[in-house]
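Complex shown without one protein chain; remaining protein chains in place.
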Amino acid sequence: MDLQRVVESVARDVAPYVEEGEVATYIPALARVDKAQFGIAVRTVDGRESYAGQALTPFSIQSISKVFTLALAMRSVGDALWERIGREPSGDPFNSLVQLEHEQGKPRNPFINAGAIAVADRLVSVHPDPKLAIAAFVSDLCDESITFDAEVARSEAETGFRNIALANFIKSFGKLDNDVPTVLDVYFNQCALSMNCVQLARAVGFLCRDGAHPFGRGAVVTSHQARRINALMLTCGTYDAAGEFAFRIGMPCKSGVGGGIVAVLPDQMTLCVWAPGLSPSGNSAAGMRALELFIERTGLSIF
Amino acid sequence: MDLQRVVESVARDVAPYVEEGEVATYIPALARVDKAQFGIAVRTVDGRESYAGQALTPFSIQSISKVFTLALAMRSVGDALWERIGREPSGDPFNSLVQLEHEQGKPRNPFINAGAIAVADRLVSVHPDPKLAIAAFVSDLCDESITFDAEVARSEAETGFRNIALANFIKSFGKLDNDVPTVLDVYFNQCALSMNCVQLARAVGFLCRDGAHPFGRGAVVTSHQARRINALMLTCGTYDAAGEFAFRIGMPCKSGVGGGIVAVLPDQMTLCVWAPGLSPSGNSAAGMRALELFIERTGLSIF
Amino acid sequence: MDLQRVVESVARDVAPYVEEGEVATYIPALARVDKAQFGIAVRTVDGRESYAGQALTPFSIQSISKVFTLALAMRSVGDALWERIGREPSGDPFNSLVQLEHEQGKPRNPFINAGAIAVADRLVSVHPDPKLAIAAFVSDLCDESITFDAEVARSEAETGFRNIALANFIKSFGKLDNDVPTVLDVYFNQCALSMNCVQLARAVGFLCRDGAHPFGRGAVVTSHQARRINALMLTCGTYDAAGEFAFRIGMPCKSGVGGGIVAVLPDQMTLCVWAPGLSPSGNSAAGMRALELFIERTGLSIF
Partner (left out) sequence: MDLQRVVESVARDVAPYVEEGEVATYIPALARVDKAQFGIAVRTVDGRESYAGQALTPFSIQSISKVFTLALAMRSVGDALWERIGREPSGDPFNSLVQLEHEQGKPRNPFINAGAIAVADRLVSVHPDPKLAIAAFVSDLCDESITFDAEVARSEAETGFRNIALANFIKSFGKLDNDVPTVLDVYFNQCALSMNCVQLARAVGFLCRDGAHPFGRGAVVTSHQARRINALMLTCGTYDAAGEFAFRIGMPCKSGVGGGIVAVLPDQMTLCVWAPGLSPSGNSAAGMRALELFIERTGLSIF
């Protein structure tokens, strides 16, 4: 299969739809992003890369960072991680407090905001400089230096009342070990990582390689852990549209409100698409179309 | 009716039950209060006072303060107050975030924590020094100098993660005009007002006098507003036991986790009972018994 | 106070608003009622009656019947009634199943549909012919023969899927002793009682007379029970607008989707207003206005 031709055809055919949806507006740095952009990158299990469109334009990865912090925490903390965080789809919006109240401060899964905050708390407990640890981890995974966008991180902090509420709510149940501001500083920064499609397709490469480093530097996580992250991405990775993604796209995916979506075909390849316009479910509208086109044209799917 | 004999008999007959329930333990200043205490005070519409037990021992009034801040806000803001706060019983616990999420950050009523925080926000907007305004208002109402217990206020702030969550959650819906820390400083302090039964029976006296000041210094609120505060106390004043209170006691009441309960018999008298042990509903256990005995012996009730 | 003049003035001043709201449309017999009707009746504790408008036109009393079945069940079953039914406001719509699921099939109070169905179940258990018992009870209370409207009862049964769901849901928790169809037959019929304002003001007369029969035939319920029914009406009698009613009207009320509302001023009088157009909360729109005018003009209120 000529993946370069496929990604080019996807980029071409998705072009008329690229301005669908609305960019996230809750912080200026996201609100001013030009909607007329689209990128796609694919990286096979043996390291071949294909890309098209604005695949080299950096964007704010936002919730895609939850994949990286989860992997880092699974590596650092092991199964103890699951004492504080569940593994079930939430059935509620990504930033809902309802579920958290019904379940006594234990977030349903690591990909809703509450769960990612609980993961960040674990990282604060085990890493002397958790922000540095995250940046180093992601940089190593994609073999390029990745940094936080300071303006985005600051804006997140200034407007993140819902996330401050979530963190304090978890804390009120005694399920956050560290100070709320310290934990949120990690969380707001991880959301502000700036990466492009090619870097992201590389960085999640370990998920199609049974946990092995994309550039062959040993095991990122165990094979077991890699499968489990994929399972969580499939059931919980795309806010309350996870069922829809599984149904229409059939790949483990994780999306962010910056418009990026990473996807995994185990043993075969990883992908990243990006288009800033979001569907009502908070996932990149053109990105979803592009993934659907991709699986239509390649016949690939985990199902 | 010889009210002094009635309150004495109530104090005597409730004595065997005074250690029922558990004191609030979330802050040290409340946790170390001796459970074996009971006070009762009654003040008639014409100013006669009767009391028994530890009616002169100060305690932390906690949520009873919500009556005073509501009255102050109704006076300062008028009907605009109700744009941000509902008037219905919540059906959920006093510190629930569920209702707030379903109703987009508009608290159900001014007596749940979220509602009182919204009231505090209104006071911050209109009073240059809202804490001073509250202390002055309450002091004037009971004709004695009332102050905040600094240790309680500090402890509330240090452990008030749930309330910090509530305030940030309201803020996330754009329904809090002032800074969260400023608003919560008012809220944590109002909860830390220290008063005794006699002072409280006096201070709520305007509620049995069609809004007139307990010591005759003009109108505290309008007759209309006084009735409405009574109605809110009856339907929402005792956490999720408001129905039970109406059913068994039949008076507008407002309780606090310090163990105090104020009650109103319109046109007749106001009461305050105090016993630190709380029932599972968060209301003073012996206090509820005392109010039930009181209405049994006097035959008084609004129904 | 010249009550006849008051009710006439209320009828006159409410006239411009009589067509507010929408008639209930879920069954034809209600949908075809002419909206341009209004009635008001008052009956004092000593039996004087005043009325105006279409106070003698019969209408479907619907949920007002819940007051009568509750009184009958309290009389027949006593406090055991409360093992199966709560006494708190629900915070949810009158026909909600959510609360029932969270509280394991125990309805929050006897005035939501689920609660009234549970009351009907109790009546089926103790009365050989519960429909006859209800009709006889109400007829005796207003001293006129009251009957069920067969067409309404049949329509309720044919379209009452939500109520069938509620009854089966309670049954699934093992909290309905009798067959669902038997219980619902009682429930659908009680809703189909046809009465006018004067009859209703009389029939609830025991609620302003400490439980004594409106025409002096002994005790309908005890003084204690009468107060408790009033308390329940105030906190739960008007769907999810109970707080609003208490706040604006300040009398225990029970409404029905036929457009009727009964109200009680303990020790003084009972009222019934009727106007078929319903506010979004399911309560008679012009009826609420009329009650507000009435208390404004008379200065009466329980608060």
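Odds and ends about this structure:
Think of it as A, B and C in the order they're written, each chain with its own count starting at 1.
What we mean here is this: a contact is a pair of C-beta atoms (placed from the backbone, for glycine too) under 8 Å apart; a residue touches a chain by one contact, two chains touch by 3 or more.
This one's a predicted model, so the numbers in the text were calculated from it and none came from an experiment.
The undisplayed chain touches these shown chains across the complete complex, A, C.
Of the options A:Pro16, A:Gly47, A:Pro181 or A:Gly243, the residue whose C-beta touches the omitted chain is A:Gly243. Listed residues A:Gln37, A:Ser50, A:Thr69 or A:Gln99: the one in touch with the omitted chain is A:Gln99. Only one residue in the set A:Pro89, A:Pro107, A:Pro130 or A:Gly160 touches the chain that does not appear here, and it is A:Pro89.
What chain C contributes to its contact with the hidden chain is residues 96-98, 100-102, 161-162, 164-166, 168-169, 171-172, 180. Although one chain is hidden here, its contacts on chain A can still be listed: residues 86-92, 99, 108-109, 226-228, 230-232, 234-236, 240-244, 246-248, 250, 252, 266, 301-303.
We adopt the following convention: only the chains that are shown with their structure count from here on.
Viewed as a network of touching protein chains, the structure reduces to a simple linear path. Set against the Cα centre of chain A, the chain with the most distant centre is C. Of all the chains shown, the one with its CA centroid nearest the global CA centroid is B. The distance from the centre of chain A to the centre of chain C, each centre being the mean of the chain's C-alpha atoms, comes to 55 Å. As a whole-number value, the distance joining the C-alpha centres of chain B and chain C reads 32 Å. Multi-chain contact residues of chain A (touching two or more other chains) are absent.
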